[in-house]
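The next block holds one structure in the form of C-alpha coordinates; read it before the comments.
Heads up, one of the protein chains got dropped from this complex, but the rest are sitting where they should.
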Amino acid sequence: MSSTIPGWWSKGRAILWTVAVLLVAGSLYAAFARAPVEAQMGVVQKIVYIHVPSATVTLLAFGLTFAASIAFLATRAWMWDAVAASSCEVGMVFATIVLVSGPLWARSAWNTWWTWEPRLTTFLILWLLYGGYHVVRASIAGGAKRTVSAVLGVVLFVNLPIVWKSVEWWRGSLHPRAVTMTGEMRTVLTLSMLAWVVFFAAAFQERLRLEAMRKAAESGGAPEAPR
Amino acid sequence: MTLGARGIEKRFSSQVVLRGASIELHPGEILLLRGPNGSGKTTFARILATTLAADAGTVTLDGEPVRRRLGAARRAIGFVSHRPLLYLGLTPLENLEFFGRLAGVTDARLRAERLLERFGLTPFARTAMERFSRGMLQRVALIRALLPAPKVLILDEPYAGLDDEGSSTLNALLEEARGGGTASLVISHDRDRIAPLTPREYLLKHGVIEPSP
(Lines give C-alpha, C1' and ligand atoms only; values in the text may rest on other atoms or scores of the structure.)
Protein backbone atom coordinates (compact mmCIF):
# COMPACT_ATOMS: atom_id res chain seq x y z
CA MET A 1 0.00 0.00 0.00
CA SER A 2 1.49 3.26 -1.04
CA SER A 3 1.95 5.75 1.71
CA THR A 4 1.80 8.83 -0.42
CA ILE A 5 -1.35 10.79 -0.01
CA PRO A 6 -3.56 10.64 -3.08
CA GLY A 7 -4.62 13.87 -4.71
CA TRP A 8 -8.32 13.28 -4.36
CA TRP A 9 -7.93 13.14 -0.61
CA SER A 10 -6.37 16.54 -0.35
CA LYS A 11 -8.96 18.09 -2.62
CA GLY A 12 -11.92 16.37 -1.01
CA ARG A 13 -10.68 17.41 2.39
CA ALA A 14 -11.57 21.05 1.98
CA ILE A 15 -15.03 20.19 0.72
CA LEU A 16 -15.65 17.81 3.58
CA TRP A 17 -14.69 20.36 6.20
CA THR A 18 -16.82 23.03 4.61
CA VAL A 19 -19.84 20.76 4.58
CA ALA A 20 -19.16 19.65 8.16
CA VAL A 21 -18.87 23.14 9.55
CA LEU A 22 -21.95 24.30 7.69
CA LEU A 23 -23.99 21.36 8.91
CA VAL A 24 -22.89 21.77 12.50
CA ALA A 25 -23.58 25.47 12.44
CA GLY A 26 -26.92 24.79 10.85
CA SER A 27 -27.87 22.16 13.39
CA LEU A 28 -26.88 24.34 16.32
CA TYR A 29 -28.89 27.19 14.92
CA ALA A 30 -31.85 24.90 14.40
CA ALA A 31 -31.49 23.55 17.89
CA PHE A 32 -31.45 26.86 19.65
CA ALA A 33 -33.45 29.08 17.42
CA ARG A 34 -35.97 26.79 15.81
CA ALA A 35 -36.63 23.72 17.92
CA PRO A 36 -39.43 24.13 20.42
CA VAL A 37 -38.53 24.42 24.06
CA GLU A 38 -39.44 21.27 25.90
CA ALA A 39 -42.22 21.71 28.40
CA GLN A 40 -40.77 20.08 31.49
CA MET A 41 -37.08 20.79 31.35
CA GLY A 42 -36.84 24.06 29.57
CA VAL A 43 -33.97 25.30 27.51
CA VAL A 44 -31.48 22.96 29.08
CA GLN A 45 -33.14 20.07 27.32
CA LYS A 46 -31.57 21.34 24.13
CA ILE A 47 -28.36 19.78 25.24
CA VAL A 48 -29.87 16.60 23.87
CA TYR A 49 -29.04 17.83 20.38
CA ILE A 50 -25.37 17.50 21.25
CA HIS A 51 -25.56 14.70 23.77
CA VAL A 52 -27.40 12.11 21.71
CA PRO A 53 -25.55 12.61 18.43
CA SER A 54 -22.25 12.51 20.32
CA ALA A 55 -23.23 9.18 21.82
CA THR A 56 -24.14 7.81 18.41
CA VAL A 57 -20.91 9.03 16.90
CA THR A 58 -18.90 7.54 19.76
CA LEU A 59 -20.38 4.12 19.18
CA LEU A 60 -19.82 4.50 15.47
CA ALA A 61 -16.21 5.44 16.08
CA PHE A 62 -15.49 2.53 18.38
CA GLY A 63 -17.33 0.19 16.06
CA LEU A 64 -15.06 1.36 13.28
CA THR A 65 -12.07 0.73 15.52
CA PHE A 66 -13.35 -2.77 16.10
CA ALA A 67 -13.80 -3.49 12.41
CA ALA A 68 -10.46 -1.95 11.48
CA SER A 69 -8.73 -3.95 14.19
CA ILE A 70 -10.07 -7.18 12.79
CA ALA A 71 -9.02 -6.07 9.32
CA PHE A 72 -5.54 -5.37 10.60
CA LEU A 73 -5.23 -8.76 12.24
CA ALA A 74 -6.31 -10.37 9.01
CA THR A 75 -4.19 -8.38 6.58
CA ARG A 76 -1.44 -6.77 8.69
CA ALA A 77 -1.73 -3.68 6.53
CA TRP A 78 -0.60 -0.60 8.50
CA MET A 79 -3.49 1.38 7.10
CA TRP A 80 -6.06 -0.56 9.12
CA ASP A 81 -4.14 0.14 12.29
CA ALA A 82 -4.09 3.82 11.34
CA VAL A 83 -7.85 3.75 10.81
CA ALA A 84 -8.45 2.01 14.13
CA ALA A 85 -6.28 4.43 16.09
CA SER A 86 -7.60 7.56 14.39
CA SER A 87 -11.19 6.50 14.83
CA CYS A 88 -10.60 5.71 18.48
CA GLU A 89 -8.92 9.02 19.15
CA VAL A 90 -11.69 11.08 17.63
CA GLY A 91 -14.22 8.79 19.32
CA MET A 92 -12.68 9.61 22.68
CA VAL A 93 -13.38 13.29 22.12
CA PHE A 94 -17.01 12.54 21.46
CA ALA A 95 -17.19 10.20 24.44
CA THR A 96 -15.90 13.03 26.59
CA ILE A 97 -18.62 15.28 25.21
CA VAL A 98 -21.19 12.67 26.18
CA LEU A 99 -19.78 12.40 29.69
CA VAL A 100 -19.74 16.16 30.16
CA SER A 101 -23.12 16.92 28.62
CA GLY A 102 -24.79 14.06 30.42
CA PRO A 103 -24.20 15.23 33.98
CA LEU A 104 -24.87 18.84 32.97
CA TRP A 105 -28.25 17.78 31.72
CA ALA A 106 -28.88 15.58 34.71
CA ARG A 107 -28.04 18.37 37.11
CA SER A 108 -30.38 20.83 35.52
CA ALA A 109 -33.17 18.39 34.88
CA TRP A 110 -33.09 16.13 37.94
CA ASN A 111 -30.85 18.02 40.33
CA THR A 112 -28.19 15.35 40.55
CA TRP A 113 -24.84 15.10 38.81
CA TRP A 114 -24.76 11.37 38.32
CA THR A 115 -27.61 8.94 38.19
CA TRP A 116 -25.92 5.63 37.37
CA GLU A 117 -28.12 5.54 34.35
CA PRO A 118 -27.12 2.43 32.37
CA ARG A 119 -26.21 4.26 29.19
CA LEU A 120 -24.15 6.92 30.86
CA THR A 121 -22.48 4.39 33.13
CA THR A 122 -21.59 2.20 30.19
CA PHE A 123 -20.16 5.25 28.47
CA LEU A 124 -17.99 5.96 31.46
CA ILE A 125 -16.68 2.42 31.34
CA LEU A 126 -16.13 2.77 27.62
CA TRP A 127 -14.23 5.98 28.19
CA LEU A 128 -11.95 4.29 30.70
CA LEU A 129 -11.36 1.33 28.45
CA TYR A 130 -10.50 3.29 25.35
CA GLY A 131 -8.44 5.68 27.41
CA GLY A 132 -6.52 2.58 28.41
CA TYR A 133 -6.22 1.69 24.73
CA HIS A 134 -4.44 4.96 24.09
CA VAL A 135 -2.17 4.67 27.08
CA VAL A 136 -1.16 1.19 26.00
CA ARG A 137 -0.60 2.40 22.48
CA ALA A 138 1.56 5.26 23.65
CA SER A 139 3.59 3.00 25.90
CA ILE A 140 4.66 0.48 23.30
CA ALA A 141 7.25 1.29 20.71
CA GLY A 142 7.96 -0.82 17.71
CA GLY A 143 6.25 -3.68 16.00
CA ALA A 144 4.14 -4.86 18.89
CA LYS A 145 2.18 -1.61 19.05
CA ARG A 146 -0.07 -2.35 16.11
CA THR A 147 -0.77 -5.93 17.05
CA VAL A 148 -1.49 -5.17 20.68
CA SER A 149 -3.72 -2.24 19.74
CA ALA A 150 -5.63 -4.39 17.30
CA VAL A 151 -6.23 -7.11 19.85
CA LEU A 152 -7.41 -4.52 22.34
CA GLY A 153 -9.64 -2.95 19.73
CA VAL A 154 -11.37 -6.27 19.26
CA VAL A 155 -11.50 -7.42 22.85
CA LEU A 156 -12.78 -4.16 24.30
CA PHE A 157 -15.64 -3.84 21.88
CA VAL A 158 -16.85 -7.41 22.15
CA ASN A 159 -17.51 -7.03 25.82
CA LEU A 160 -19.60 -3.89 25.52
CA PRO A 161 -23.03 -5.45 25.02
CA ILE A 162 -22.54 -7.55 28.12
CA VAL A 163 -21.37 -4.63 30.18
CA TRP A 164 -24.32 -2.58 28.97
CA LYS A 165 -26.75 -5.37 29.84
CA SER A 166 -25.17 -5.90 33.23
CA VAL A 167 -25.34 -2.27 34.21
CA GLU A 168 -28.95 -2.20 33.08
CA TRP A 169 -29.75 -5.17 35.30
CA TRP A 170 -27.72 -3.76 38.13
CA ARG A 171 -29.44 -0.45 37.99
CA GLY A 172 -32.79 -2.18 38.38
CA SER A 173 -35.54 -0.19 36.80
CA LEU A 174 -34.77 1.32 33.46
CA HIS A 175 -34.26 5.03 33.45
CA PRO A 176 -37.36 6.55 31.90
CA ARG A 177 -36.96 7.68 28.34
CA ALA A 178 -36.13 11.26 29.05
CA VAL A 179 -37.15 12.64 25.75
CA THR A 180 -40.15 11.98 23.59
CA MET A 181 -39.46 13.46 20.25
CA THR A 182 -42.13 14.65 17.91
CA GLY A 183 -42.22 16.48 14.66
CA GLU A 184 -39.89 19.43 14.76
CA MET A 185 -37.74 18.13 17.55
CA ARG A 186 -37.17 14.96 15.66
CA THR A 187 -36.17 16.83 12.55
CA VAL A 188 -33.66 18.91 14.44
CA LEU A 189 -32.27 15.81 16.11
CA THR A 190 -31.86 14.07 12.78
CA LEU A 191 -30.11 17.10 11.39
CA SER A 192 -27.81 17.21 14.42
CA MET A 193 -27.02 13.53 13.98
CA LEU A 194 -26.07 14.05 10.39
CA ALA A 195 -24.04 17.13 11.19
CA TRP A 196 -21.99 15.46 13.88
CA VAL A 197 -21.40 12.32 11.85
CA VAL A 198 -20.03 14.41 9.01
CA PHE A 199 -17.96 16.35 11.50
CA PHE A 200 -16.61 13.07 12.81
CA ALA A 201 -15.72 12.05 9.28
CA ALA A 202 -13.83 15.31 8.78
CA ALA A 203 -11.92 15.04 12.04
CA PHE A 204 -11.26 11.37 11.42
CA GLN A 205 -9.78 11.85 7.99
CA GLU A 206 -7.63 14.65 9.35
CA ARG A 207 -6.23 12.34 11.98
CA LEU A 208 -5.78 9.55 9.46
CA ARG A 209 -3.94 11.95 7.20
CA LEU A 210 -1.54 12.66 10.02
CA GLU A 211 -0.87 8.94 10.38
CA ALA A 212 -0.29 8.61 6.66
CA MET A 213 2.20 11.46 6.66
CA ARG A 214 3.94 9.98 9.66
CA LYS A 215 4.21 6.67 7.87
CA ALA A 216 5.54 8.31 4.73
CA ALA A 217 8.18 10.16 6.71
CA GLU A 218 9.17 6.90 8.35
CA SER A 219 9.59 5.20 5.02
CA GLY A 220 12.16 7.77 4.15
CA GLY A 221 10.42 9.58 1.34
CA ALA A 222 8.70 12.92 1.50
CA PRO A 223 4.96 12.50 1.26
CA GLU A 224 3.71 13.65 -2.09
CA ALA A 225 0.73 15.50 -0.83
CA PRO A 226 -0.42 18.14 -3.27
CA ARG A 227 -1.62 21.14 -1.38
CA MET B 1 18.03 -29.04 7.25
CA THR B 2 18.96 -25.86 5.49
CA LEU B 3 18.08 -22.55 7.11
CA GLY B 4 17.99 -19.65 4.71
CA ALA B 5 17.42 -15.95 5.13
CA ARG B 6 16.89 -13.68 2.19
CA GLY B 7 16.64 -9.90 2.06
CA ILE B 8 16.05 -9.43 5.76
CA GLU B 9 15.18 -5.86 6.63
CA LYS B 10 14.59 -4.52 10.10
CA ARG B 11 14.29 -1.08 11.56
CA PHE B 12 13.73 0.13 15.10
CA SER B 13 11.80 3.41 15.19
CA SER B 14 13.60 5.36 12.49
CA GLN B 15 16.88 3.53 12.64
CA VAL B 16 17.47 0.96 9.93
CA VAL B 17 19.49 -1.96 11.27
CA LEU B 18 19.29 -4.59 8.57
CA ARG B 19 19.06 -3.72 4.91
CA GLY B 20 18.61 -6.93 3.04
CA ALA B 21 20.82 -9.34 4.93
CA SER B 22 20.97 -12.84 3.49
CA ILE B 23 22.63 -16.06 4.49
CA GLU B 24 22.32 -19.80 4.07
CA LEU B 25 23.14 -22.49 6.60
CA HIS B 26 23.69 -25.96 5.21
CA PRO B 27 23.75 -29.27 7.10
CA GLY B 28 27.13 -30.03 8.61
CA GLU B 29 28.30 -26.42 8.41
CA ILE B 30 29.54 -24.10 11.08
CA LEU B 31 29.34 -20.41 10.21
CA LEU B 32 30.87 -17.57 12.16
CA LEU B 33 29.20 -14.19 11.91
CA ARG B 34 31.21 -11.20 13.02
CA GLY B 35 30.67 -7.50 12.85
CA PRO B 36 31.16 -4.21 14.67
CA ASN B 37 29.21 -3.56 17.86
CA GLY B 38 25.70 -2.44 17.13
CA SER B 39 25.78 -3.80 13.60
CA GLY B 40 22.63 -5.82 14.17
CA LYS B 41 24.07 -9.29 14.68
CA THR B 42 21.82 -10.03 17.63
CA THR B 43 18.79 -8.70 15.77
CA PHE B 44 19.63 -10.92 12.83
CA ALA B 45 20.10 -13.93 15.08
CA ARG B 46 16.74 -13.32 16.73
CA ILE B 47 15.04 -13.09 13.36
CA LEU B 48 16.63 -16.35 12.22
CA ALA B 49 15.55 -18.01 15.44
CA THR B 50 11.98 -16.75 14.73
CA THR B 51 11.70 -14.91 17.99
CA LEU B 52 11.59 -11.59 16.19
CA ALA B 53 9.74 -10.75 13.00
CA ALA B 54 11.53 -9.02 10.13
CA ASP B 55 10.04 -6.01 8.40
CA ALA B 56 10.81 -7.54 5.02
CA GLY B 57 12.45 -10.64 3.63
CA THR B 58 11.87 -14.30 4.44
CA VAL B 59 13.42 -16.95 6.61
CA THR B 60 13.08 -20.43 5.16
CA LEU B 61 13.68 -23.91 6.47
CA ASP B 62 14.38 -26.36 3.66
CA GLY B 63 12.91 -23.84 1.30
CA GLU B 64 9.65 -23.39 3.15
CA PRO B 65 8.96 -20.06 4.90
CA VAL B 66 9.10 -20.60 8.64
CA ARG B 67 6.04 -18.46 9.22
CA ARG B 68 3.95 -21.12 7.56
CA ARG B 69 4.71 -23.79 10.13
CA LEU B 70 6.11 -21.90 13.06
CA GLY B 71 5.81 -24.67 15.64
CA ALA B 72 7.68 -27.23 13.58
CA ALA B 73 10.36 -24.71 12.60
CA ARG B 74 10.95 -23.73 16.19
CA ARG B 75 11.33 -27.32 17.22
CA ALA B 76 14.10 -27.71 14.67
CA ILE B 77 16.05 -24.67 15.86
CA GLY B 78 18.13 -24.33 19.00
CA PHE B 79 18.81 -20.76 20.11
CA VAL B 80 21.17 -19.24 22.64
CA SER B 81 20.85 -15.52 23.27
CA HIS B 82 22.24 -12.83 25.54
CA ARG B 83 19.51 -13.55 28.04
CA PRO B 84 19.56 -16.96 29.70
CA LEU B 85 16.09 -17.87 28.43
CA LEU B 86 15.54 -19.92 31.55
CA TYR B 87 13.44 -19.79 34.69
CA LEU B 88 15.74 -18.74 37.49
CA GLY B 89 13.34 -19.99 40.12
CA LEU B 90 13.80 -23.57 38.94
CA THR B 91 16.79 -25.87 39.05
CA PRO B 92 18.78 -26.69 35.91
CA LEU B 93 17.28 -30.14 35.81
CA GLU B 94 13.75 -28.79 36.15
CA ASN B 95 14.35 -26.21 33.43
CA LEU B 96 15.88 -28.71 31.05
CA GLU B 97 13.24 -31.33 31.61
CA PHE B 98 10.51 -28.76 31.12
CA PHE B 99 11.84 -27.37 27.88
CA GLY B 100 12.97 -30.75 26.66
CA ARG B 101 9.59 -32.37 27.17
CA LEU B 102 7.78 -29.48 25.51
CA ALA B 103 10.11 -29.82 22.54
CA GLY B 104 9.09 -33.45 22.30
CA VAL B 105 12.15 -35.14 23.76
CA THR B 106 11.09 -38.32 25.53
CA ASP B 107 14.28 -39.04 27.44
CA ALA B 108 14.75 -35.41 28.43
CA ARG B 109 15.89 -36.14 31.94
CA LEU B 110 18.55 -38.58 30.87
CA ARG B 111 19.91 -36.28 28.21
CA ALA B 112 19.90 -33.38 30.64
CA GLU B 113 21.88 -35.32 33.20
CA ARG B 114 24.43 -36.36 30.61
CA LEU B 115 24.92 -32.85 29.27
CA LEU B 116 25.09 -31.38 32.74
CA GLU B 117 27.84 -33.82 33.49
CA ARG B 118 29.80 -32.87 30.39
CA PHE B 119 29.68 -29.24 31.46
CA GLY B 120 30.66 -30.12 35.01
CA LEU B 121 27.37 -28.96 36.47
CA THR B 122 26.20 -32.19 38.10
CA PRO B 123 26.71 -30.91 41.67
CA PHE B 124 24.40 -28.00 40.85
CA ALA B 125 21.76 -29.91 38.94
CA ARG B 126 19.25 -29.57 41.73
CA THR B 127 20.03 -26.06 42.91
CA ALA B 128 17.75 -23.13 42.10
CA MET B 129 19.46 -20.96 39.56
CA GLU B 130 19.05 -17.58 41.16
CA ARG B 131 22.56 -17.56 42.52
CA PHE B 132 24.27 -18.99 39.46
CA SER B 133 27.19 -17.14 37.95
CA ARG B 134 27.09 -15.87 34.39
CA GLY B 135 29.20 -18.79 33.24
CA MET B 136 26.96 -21.35 34.90
CA LEU B 137 23.84 -19.82 33.41
CA GLN B 138 25.47 -19.79 30.01
CA ARG B 139 26.25 -23.46 30.25
CA VAL B 140 22.70 -24.38 31.22
CA ALA B 141 21.44 -22.19 28.38
CA LEU B 142 23.65 -24.04 25.94
CA ILE B 143 22.38 -27.36 27.21
CA ARG B 144 18.82 -26.13 26.80
CA ALA B 145 19.51 -25.38 23.16
CA LEU B 146 21.40 -28.59 22.47
CA LEU B 147 19.20 -31.01 24.35
CA PRO B 148 16.59 -31.65 21.62
CA ALA B 149 19.43 -32.26 19.13
CA PRO B 150 18.13 -29.55 16.81
CA LYS B 151 18.86 -29.51 13.10
CA VAL B 152 19.87 -25.86 13.30
CA LEU B 153 21.77 -23.98 15.98
CA ILE B 154 21.84 -20.23 16.35
CA LEU B 155 24.27 -19.19 19.06
CA ASP B 156 24.72 -15.53 19.96
CA GLU B 157 27.99 -15.05 21.84
CA PRO B 158 28.02 -18.60 23.23
CA TYR B 159 31.53 -18.29 24.64
CA ALA B 160 30.70 -15.32 26.83
CA GLY B 161 31.30 -16.21 30.46
CA LEU B 162 32.79 -19.61 29.68
CA ASP B 163 36.19 -20.67 30.98
CA ASP B 164 38.61 -22.72 28.88
CA GLU B 165 37.04 -25.98 29.95
CA GLY B 166 33.57 -24.77 29.12
CA SER B 167 34.77 -23.54 25.75
CA SER B 168 36.32 -26.83 24.80
CA THR B 169 33.20 -28.73 25.90
CA LEU B 170 31.15 -26.41 23.72
CA ASN B 171 33.47 -26.92 20.79
CA ALA B 172 33.32 -30.69 21.24
CA LEU B 173 29.52 -30.56 21.24
CA LEU B 174 29.46 -28.32 18.17
CA GLU B 175 31.77 -30.73 16.40
CA GLU B 176 29.49 -33.63 17.30
CA ALA B 177 26.50 -31.66 16.11
CA ARG B 178 28.27 -30.92 12.85
CA GLY B 179 28.94 -34.61 12.41
CA GLY B 180 25.27 -35.29 12.97
CA GLY B 181 24.30 -32.92 10.16
CA THR B 182 23.35 -29.88 12.22
CA ALA B 183 23.84 -26.44 10.66
CA SER B 184 25.26 -23.93 13.12
CA LEU B 185 25.55 -20.16 13.07
CA VAL B 186 27.78 -18.72 15.75
CA ILE B 187 28.02 -15.03 16.49
CA SER B 188 31.16 -14.25 18.36
CA HIS B 189 33.92 -11.73 18.83
CA ASP B 190 36.04 -14.58 20.09
CA ARG B 191 37.74 -15.74 16.93
CA ASP B 192 40.38 -17.65 18.84
CA ARG B 193 37.94 -19.80 20.74
CA ILE B 194 36.05 -20.92 17.72
CA ALA B 195 39.13 -21.30 15.51
CA PRO B 196 39.53 -25.07 16.16
CA LEU B 197 36.22 -25.58 14.39
CA THR B 198 37.42 -23.82 11.25
CA PRO B 199 34.14 -22.13 10.53
CA ARG B 200 33.27 -20.23 7.37
CA GLU B 201 33.40 -16.58 8.23
CA TYR B 202 30.96 -13.83 7.40
CA LEU B 203 30.76 -10.19 8.25
CA LEU B 204 27.65 -8.13 9.03
CA LYS B 205 28.31 -4.55 8.13
CA HIS B 206 26.02 -1.69 7.16
CA GLY B 207 23.06 -4.00 7.39
CA VAL B 208 24.20 -6.62 4.91
CA ILE B 209 26.21 -9.82 5.16
CA GLU B 210 29.29 -10.59 3.11
CA PRO B 211 31.83 -13.38 3.27
CA SER B 212 34.78 -12.36 5.37
CA PRO B 213 38.14 -12.10 3.62
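Per-chain residue numbering starts at 1, and chain names A and B are given in the order in which the chains are listed.
Going forward, a residue touches a chain if its C-beta (ideal position, glycine included) is under 8 Å from a C-beta of that chain, and two chains touch if they have at least 3 such contacts.
What we mean here is this: contacts and distances are computed from a predicted model.
S.K.: When you check the chain that is not on display against UniProt, which of "Carbohydrate ABC transporter permease", "Heme exporter protein B", "ABC-type sugar transport system, periplasmic component" or "Nitrate reductase-like protein NarX" does it turn out to be?
M.R.: "Heme exporter protein B"
S.K.: Touch partners of the unshown chain, restricted to the chains that are shown, please.
M.R.: It touches the following shown chains in the full complex: A, B.
S.K.: Tell me which residue among A:19, A:44, A:71 or A:163 touches the hidden chain in the full complex.
M.R.: Answer from the full complex: A:163 touches the omitted chain.
S.K.: Of the listed residues A:73, A:197 or A:213, which contacts the missing chain in the full complex?
M.R.: Checking the options A:73, A:197 or A:213, the one contacting the hidden chain is A:73.
S.K.: Could you tell me which of B:39, B:81, B:138 or B:184 touches the chain that is not displayed?
M.R.: Only one listed residue reaches the unshown chain, and that is B:81.
S.K.: Considering the entire assembly, which residues of chain B contact the chain that has been omitted?
M.R.: Looking at chain B, the ones touching the missing chain are residues 49-53, 70-75, 77, 79, 81, 83-90, 94-95, 98-99, 101-103, 128, 144.
S.K.: Residue by residue, what part of chain A touches the chain that was omitted?
M.R.: Output for chain A: 73, 125-126, 128-129, 131-132, 135-136, 139-140, 142-144, 147-148, 151-152, 154-156, 158-159, 162-163, 165-167, 169-170.
As a convention for this text, only the chains that are shown with their structure count from here on.
S.K.: Chain A to chain B: how many Å between their CA centres?
M.R.: 49
S.K.: Which residues of chain A touch chain B in the complex?
M.R.: 141-143, 218
S.K.: Which of the residues in chain B end up touching chain A in this complex?
M.R.: Those residues of chain B that touch chain A are 12-14, 53, 55.
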